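Take a look at the following structure, please.
The other protein chains are all here in position, but one chain of the complex has been omitted.
Order of writing sets the chain letters: A and B. Residues in each chain are counted from 1.
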Amino acid sequence: MKKRTLTKATKDNFATIAMIVVLYAAVTIAAQAGLINSHLGGLLVPLCVYATMAVSLNLVVGILGELSLGHAGFMCVGAFSAAFFSKVTEASMNTFPRFFLAILVGGIVAGIFGFLIGIPVLRLNGDYLAIVTLAFGEIIKNIMNVLYVGKVGNSIRFSLDSSAAMDMDEMIINGPQGITGTPYDATFTVGFIILLISVIVVLNLVNSRSGRAIMAIRDNRIAAESVGIRVTRYKMLAFTLSAVIAGCAGALYAHNLASLIATPARFGYNMSILFLVFVVLGGIGSTRGSIIAAVILTLIPEVLRFIGDYRMLIYAVIMIVMMIVNWNPKSRAFIEAHNPFRKKEKEVQ
Amino acid sequence: MVSFITNLINGLSLGSIYAIIAIGYTMVYGIAKMLNFAHGDIIMVGAYIAFTVITTLSLPVGLGILFAVGGCLLFGIAIEKIAYKPLRKAGSPLAVLITAIGVSYFLENMALLIFGSDPKIFSSVVPFQTVAAGPFVIPGTTLISIVVSLILVTALQLFINKTKPGQAMLAVSQDRDAASLMGISVNGTISLTFAIGSAMAGVAGVLLCSAYPSLSPYTGAMPGIKAFVAAVLGGIGSIPGAMIGGLVLGIIEILARTYISSQLSDAIVFSVLIIVLLVKPTGLMGKVIQEKV
Partner (left out) sequence: MALLEVRNLAIQFGGLRAVDDFELTIEKGQLYGLIGPNGAGKTTVFNLLTGEYKPTEGIIKLDGQDITGRSTVEINRAGIARTFQNIRLFKQLSVLDNVKIGLHNQYPYPTAAAIFRLPSYFKTEKAMNEKALELLKVFHLEEEADTLSSNLPYGKQRKLEIARAMATNPKLLLLDEPAAGMNPNETEELMENIAYIREHFGMTILLIEHDMKLVFGICEELTVLNFGRTLAQGETREVLANPEVIKAYLGDDED
C-alpha cells in the first residue's frame, strides 16, 4: 500500500522529466542531422523560455489556485536585472560563470519582487487578486520604459527622467530603448537545463509537506487553517518560488535578444495571458501538460505559416475549439466514453 | 486653475467612455459570472463598422452609429452563443476566461485581415463644434461623451429597476438556479446582457475614436483593460460602481498625464487600483461576502 503510493507519484514525475529529456535529445539529434532550419532553430530558446514560464505560472494557478495575470512582469524583472548584470560584468568575467550568475541574479531579483508584491496581493481573493497582479505587471513594464541607468565615471546612477540621463557617460538601461548588446549567451542546452531544473524543483515541492500545504490551501483554505497550516506563509512560498523561476526564464530570454525592450508584445499583460493559456490548455495543475501546451501553442503559428495571413485567425479558432472540446461537459463525456486508451474510472457507490 | 478645470473635464470625458465600457464588463460579470476579456475588442469592432459605413461607404453619420451599435449587439450575442454558452456548465471560470481570450485574438486578427495593420484616421462623427464658455475651451466630443454616458447609465438603471427583463437580470445575477425555478429564462437573460453590454461597447467605440481618431485592430485592447480596472475599482458586479470607477480612472489618467508624467500615467492608474483594493478589498462599491463555515 505505502510503496504503491510512493511509486505512483514518482512514476508520474519520472514521465515528465523523461519527456523533456527525450524532446531535448530528439531536437539535438535533428539539429545534428541538419533537419532544423534556421527559422525553427531560432525558436528553440524562446520555446524553453515559454515552457519554463508555463511551469512557473502553473505553480501559482494550478497548484496554489490563485489567478495571476502579471507573470510577464516577473519575467521582465528577471530579464532586465540579468542583462544588466551581464553588461556590467562583460569585460571582467568569462562567459560561463557570468551567464550562470546572470541567471541567478535574474531569479533572485524577480524573487524579491515576487515576495514584495505577494505581501499585498495575496491578501486579496479571486478576480481581485488577478487584476492586481495584472496591474503590477503593467507597472513593471511601464517603469522599465522610463528607467535610465548609466555610468558616471565609475559609479552607477539611475533616473526616471531622460534629461537627467543625458549627463551619464555610458548608458546601460536606456529608457524606452532598453538594453542593447547583451551577450548572446543563451543556447538551447542552457534553456533545457533551466527548464529541467524548474520542473524538478516544482515536482519535488509538490510531493512534499510544503507542497501538500499549498494544495490544501487551494482545495479548502478554512480546512487548511483548521489543521494548523499557516496560509500566508505557504501562499508566499509558492508565489515567490514561481517568481524566481519566471526570473530565470527572463534571464534566458534576455540573453537571446539583440535589444531588450519592455514592449507590450514581450512583457505586457498579453504575454501573461498567453502563459495562462498554456496552463489552462495543459490541464490546470499539470506541470507536464503546461509544458506540452506551451510547446504546441508556440509551434502552431509556425506550422500554419503555409496559410499565410490567415494563420493567427486559425490559431484563435483552434484555441476556442480546443477549449470547448476539452471543457464542454457533453464533449468531455463523449471523449471519455470513446477513448480506448483511458481506463474507465472506478464506479463510485 | 483654468487649465486644471479643463483637464478635469477632459478626464471626465475619458472617464465617461471608460464607464460605458466598464458597465458592459460589470454586467456580464454579474450575470454570466465570467470575465469577458474580448469585451474591449468589441469596441474596436464597433469603431471599424462606423468607419466603414461613414468613411468608406460615405453614408450618413447617424446610419454609421446605428450600424456600429447594431453590429456590436449582434456580435455580442453570437459570441456568447458560439463560444461561451457551451462552457457555462463546465464548472471552471478559467476555461471560459481562456475562451474569451481566444475570441479576443479572433476579433483582432479578423480586423487585421480585413483592414490591415496600418491605423485608420477616424474622422470625428460628433456634429458639435468646440464650445467656448468664458475661459474654457471644450471640444464637442468631450461634452458629447459625458452627456451620452449619463443618458446611457440613467436609461440602464431605469431598465433594470423598472422593467421585467431588467428585474430578471437582477434575479439571475443573484441566484441563477432560483431564478430559473421562478420561470426566468436564464439563457435569454444572459443573451440580453451580452446584447446590452456589447451595444454599449459599440457606442464607446464610436466615442473613443471620435476623441482619439486613430483606429487599429488593437484599439480596443488597452481601453478594455482600463475599463476592467475601472469595474474592479468600483466593485465588480456593481453598475454604479463601474460608473464611478470609470470616471475616477479617467480623471486620474488625464491628471497624471498632464501633471506628473505622460509615460508613467498607466503605472499611476494601476497603482491607484492597487491602493484602493488594499484599503477596500472588494472595490469602492463592492459587497464583502464572508465565507460561511
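Definition applied: contacts are C-beta pairs under 8 Å (C-beta built on N, C-alpha and C of every residue); 3 or more make two chains touch, one makes a residue touch a chain.
Everything numeric here is computed off the predicted structure, so don't read it as measured data.
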Contact list for the unshown chain, restricted to visible chains: A, B
Option from A:131, A:186, A:224 or A:316 whose C-beta touches the chain left out: A:224
Given A:205, A:246, A:271 or A:293, the one touching the chain that is not displayed: A:205
Given A:130, A:237, A:294 or A:323, the one touching the chain that is not displayed: A:237
Touching residues (missing chain, whole complex) on chain A: 1-2, 4-6, 8, 201, 204-205, 207-213, 215-216, 218-220, 222-231, 237, 285, 346, 348-349
Positions on chain B where the hidden chain makes contact: 293
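FYI, only the chains that are shown with their structure count from here on.
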Between chain A and chain B, centroid-to-centroid distance (C-alpha), Å: 31
Complex interface listing, chain A residues touching chain B: 61, 67, 120, 123-125, 127-128, 130-132, 134-136, 138-139, 142-143, 145-146, 160, 176, 222, 269-270, 273, 276-277, 280-281, 284, 309-310, 312-313, 315-317, 319-320, 323-324, 326-329, 331
Chain A-touching residues of chain B, taken from the complex the two chains share: 29, 35, 37, 83, 86-87, 89-90, 92, 94-95, 97-99, 101-103, 105-106, 109-110, 112-113, 221, 225, 228-229, 232, 236, 261, 263-264, 266-267, 270-271, 273-274, 277-278, 281-283, 291, 293
